[in-house]
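Only a single protein chain was left out; the remaining protein chains are all shown in position.
Going in written order, the chains are labelled A and B, and every chain counts its residues from 1.
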Amino acid sequence: MRTAARISGGLIALCVVVLLTDYAIATRRGPKDDQLIKALQEQVKSDAGLAPKLAGEQKRVTAARRARKSRDNAIAWLLIVASAVFLTAAKQVVGQPLRTRKGYPGGGSDRNRESSRPSRDMAPSGPGALPIAPPIDLAFVDQLVVREGRGKESAIILLQAIQSHYRYLPDEALRRLCELTEITPAEVAGTSSFYGQFRRSPVGKHVVRVCHGTACHVAGARQITEELRRHLNIPEGADTDAERLFTVDEVACLGCCSLAPVLTVDGHTSGRLTPTTACHALAPFAEKEPA
Amino acid sequence: MSEPVSRRDLLQQVVRGGVLATLGGGAIFLVQKAHGQVVWQVDAARCINSRLGDTGAEACKLCTTECVVALSAVRAVNEYSKCGRCNICPAYFNITSAVDEKGLPSEKLCPRDAIARKPIGKADPEDPANNFYEYIIDEEKCDGCGKCVMKCKEPLGLGSIVLRIRYNKCVDCNRCAISRACPKDALIQVPVEQALRPAESLHRTE
Partner (left out) sequence: MASRGGMLIRVRPGLAASLLLLLLLSFAPALQAQGIPYSRPVETAPQADTIGGGYKTPAVQKPLPRDAYLQMLDVLMLTAAMGMSVWLVLKRRSRKWALALTMGSLAYFGFYREGCVCPIGSIQNVAVALTDRTYAIPMVVTATFFLPLLVALFFGRAFCGGVCALGAMQELVLLKPLQVPPRLDRALGLLKYVYLGLAIFLAIKPALGRDFLICRFDPFVGFFRRTGAPHMLLLGGGFLLLGMFVGRPYCRYLCPYGGLLGWCTRLARRGVTITPDKELDCGLCTGACPYGAIDHMRAVRKDCLYCARCYASCPRDGDLAHAKADLVTLP
């Protein structure tokens, strides 16, 4: 498409230049020809032998003017066609950031759709893809249970507190919870998987929420997510990069559709994104992290 | 229509009705004035090149230079029925130029060589005055510069060549660009039926 745009753009420029030169030449040569013919006519009055030359000259001028007319018409058509091609190609190029770019695995294939979905997998020991969680201090759970009680009714409060402390639900903490309270492992698994607010894998330093509401979806949220995952080198099935700096999350709607496509990084919103600008939106947060 | 009409809707309907009536009235008024079609026409009686009394050396070239159509929609036309079919046509030859060995002027008048001269029947070299020639204007070469029109009238010509608008080329501008420039207001708008008639009606042999 870019080549088509370039070629037709060049053709347009060429046509315009040709037409302009033609016009310039014609405006300069016209009066000159007239003068020449007038001079010849004067000469013919005294020397009849020049008559054929005059006739020839007149014929040449007429032929040149008629040729210019048909030539200009042909070039004008060429110009119109070239402009049509250029505009079609240019529109594709301009419209690209929102759609699929060349060499970019967007669009409809199933494989991509799978990879674009961040993992909410319940199995924390996935196929070796997840970053290994650091050892954690379980003293918090002990204190929490003492504070909130051991009843089943406080399951959600306990889970929320654990999540806000560790920023996710570590397996060790959940096991400890089951040991200390009346809540069964099955209940913990059920509750934590039912609510979207709980997550079972460690979260990065910054949480990137990419809106996948209807408007953002239409405006290319999927391409944004995919580009971010590529940019951050997040493996398939995971949602956090290896340095645990960013977690890329898909959310249903952030409520600012008019800015679509939208993402937030730790509550800071960026809108009207393209895959490129989406990566730029993360840059300030990446820099804050001491290397 | 069970829904009650709101005041806003009612107001809108009333105003719309008013505008509709105005537009309709205007349209009917204009339609009553209208007729099929008007076209521009070169009034030969006013055109410097064809009207009597003007025998200037320089023909008026405004029809060529002002028209918005490439090479102008105005072309010279030879009304054959009025053509004298002269041996030495003042519109074909530049009659002030030197005479060549055949006794004809050496120079043609048309700067674009658009007129062709063709003997009718067999040309008799002994009696050139009684030979007839047909003068055919090549419409594609002509650009309506009016030189031949200026020459084909009294005292030498019969006035058979006139400038005429070619309606297949004319784009029928609201105000003809030539008419804006024409010093004699020779371009007038007439009903199309009339514009096509003069050629016949002016032929007076019947």
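To be clear about the criterion, a contact is a pair of C-beta atoms (placed from the backbone, for glycine too) under 8 Å apart; a residue touches a chain by one contact, two chains touch by 3 or more.
Since this is a predicted model, take the numbers as computed values, not measurements.
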Visible chains that the absent chain touches, using the contact criterion stated earlier: A, B
Sole contact to the chain not displayed, among B:I48, B:L62, B:C83 or B:C145: B:C83
Given A:T3, A:S46, A:S164 or A:S258, the one touching the chain that is not displayed: A:S258
Candidate in contact with the missing chain, chosen from A:D22, A:D72, A:E187 or A:E236: A:D72
Missing-partner contacts on chain A, residue numbers: 23, 72-73, 76-77, 80, 83-84, 87, 90-91, 94, 108, 113, 117-118, 120, 212-215, 217-219, 222, 250, 252, 257-258, 260, 272
Those residues of chain B which, in the complete complex, touch the missing chain: 12, 15-16, 19-20, 23-24, 26-39, 43-46, 50-52, 68-70, 77-85, 120-121, 132, 134, 136, 139, 153-154, 158-160, 166-175, 180, 185, 188, 190-192, 194, 196, 198-199, 201-205
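In this text, only the chains that are shown with their structure count from here on.
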Computed distance of Cα centres, chain B from chain A, in Å: 62
Residues of chain A that touch chain B when the two form their complex: 37, 41, 44-48, 51, 54-55, 58-59, 61-62, 65-66, 69, 72-73
Chain A contact footprint on chain B (complex, rising order): 70-71, 94, 96-100, 106-108, 110-114, 140-141
